[in-house]
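All protein chains but one are shown in place.
Let's look at chain A:
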């Protein structure tokens, strides 16, 4: 064990010495992208799509490693402790900002432990209900839910999930205490919504688009400032008079703090190039989302976003009094 750590510290000294040479040579070997959620999920899909394209740009393979568990904090913790050499990166979503408040005993300091690389994409969310839910449109929905708040049930995919965050915002915007029912992931929650066992949910387009188009669930509104090309008939929440229901599931790429600037710049430019690829745009459109513009796929833009979102969600989560640990 002692020998291993000596090799490790030797490696880090060597890494420091090599920093000057890094600009030209990085990356020299494959890069591990930790996705802190299960393989096959929406975040994993985003990671694999972008990782493959970035591999082409970098000339080295990016390998996706799924380290799921504890709302994404296990995978993030692993990257926080990884060697800051540019060969371990993290793809995380909005949970990177919310876990700062949701977890009172987080094993890392979100703002100190990571270097930002850039925003990847923002997935809009939709307010949906079982197919036979009474209200005809968003205005009727708002009135109906306020009237019947104590008999309506709302699903989410577990504490800290995007659907849970959106649900908290929805209740705040409606000022209605709806009964919330957590499920173990989106799959079971969506099954019960399709089966009419539960009334409403607010979830990413990644999960809802096909069901809405198939008519198995009913959509009322989108949570973005503007309407989506995907659903031109769906109003935004603010059009329907609901203030503050503005939420997207944004994804960012991070590296451990202390990663050489050259590596970060290289990764960031590879990310921008990948996002500019029309094939990526097309594949992301299938998920109901679009690549972040080049000016957002930068370390500074992600850092600003992370800071803003941590501060934005802190009071909301504290007011709800729900913690994940």
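In this section, a residue touches a chain if its C-beta (ideal position, glycine included) is under 8 Å from a C-beta of that chain, and two chains touch if they have at least 3 such contacts; residues count from 1.
Rule of thumb we're sticking to: contacts and distances are computed from a predicted model.
Novice: As a check of understanding, state which of "TonB-dependent receptor", "Tripartite tricarboxylate transporter permease", "RagB/SusD family nutrient uptake outer membrane protein" or "Ion-translocating oxidoreductase complex subunit B" is the UniProt name of the chain not shown.
Specialist: UniProt protein name of the non-displayed chain: "Tripartite tricarboxylate transporter permease".
Novice: Decide which residue listed in A:211, A:248, A:272 or A:292 touches the omitted chain of the complex.
Specialist: If we include the chain that is not displayed, A:211 is the one touching it.
Novice: Write down which of A:28, A:109, A:286 or A:311 is the residue touching the left-out chain.
Specialist: Within the whole complex, the residue contacting the unshown chain is A:286.
Novice: Against the chain that's been left off, what residues of chain A make contact? List them.
Specialist: 38-41, 44-45, 48-49, 52, 64-70, 73-74, 77, 102, 107, 153, 158-160, 179, 181-184, 187-188, 190-192, 194-198, 209-211, 213-216, 282-283, 286-287, 322-325
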